[in-house]
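Removed: one protein chain of the complex. Kept in place: all other protein chains.
On to chain A.
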């Protein structure tokens, strides 16, 4: 069970998905179009909101655009690398074929999380980057190097959190039998991340910072790019993400233990 073996395994899985994606080249166009459509939806309310006010809770239109950019980018990561394999996992539970995965001589969480990738969804990542460029051009300045570095660190923590949240949702699939809605539930929770977290007040702010750390995923990186993120927050984000991931791992192990296979 060494790291090298797992890396090789990941390479194999990635290659298989890549070859599969190349078979359906027309999908590239479809993915591109839907990604653009989604980016537009993310923007439409933004236009409407900032039509009413020049700035909301200290965020201007261009600055909020950065948050939307991070949202779009993470959506690409989520839909390209995280959801496809874990949707497969839900299917496994429903059909009872999870047993085959559990029997394999590798970590089950690793296996189910790497079973499928949708490389075309990388289009979303490109639209996200496009939004960054546009936002900074209209702001008339560029992010600082430490800012970019901090945002890259935060990108890693966001992906970790996103993945852990997804693991938590999938763990719920062991307990709720009819799970078709779970993906939908997840996307709609994640949806709140497209707004700067400053707009949420009271209990909602608390939930989105500590329970479901959405603020950490899109608002923090945007702040980092703007050079407004205190270093302590960055450290807090890293610690928080690792803690969150361990909780998710623990819940996953509990769920696996709870799982009685199709035959027993």
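Assume a residue touches a chain if its C-beta (ideal position, glycine included) is under 8 Å from a C-beta of that chain, and two chains touch if they have at least 3 such contacts; residues count from 1.
Here, contacts and distances are computed from a predicted model.
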**Asked** If you look up the hidden chain in UniProt, what protein name do you find among "3-isopropylmalate dehydratase small subunit", "Dihydroorotate dehydrogenase", "Phosphate transport system permease protein PstA" or "ABC-2 family transporter protein"?
**Response** "ABC-2 family transporter protein"
**Prompt:** Which listed residue, A:37, A:106 or A:247, touches the chain dropped from view?
**Reply:** A:37
**Request:** For the chain that's not shown, point to the residue among A:129, A:168, A:199 or A:251 touching it.
**Result:** A:199
**Fill in**
On chain A, the omitted chain is touched by residues 30, 34, 37-38, 40-41, 44-45, 48-49, 51-53, 56-57, 176-182, 184-185, 188-189, 191-192, 195, 198-201, 204
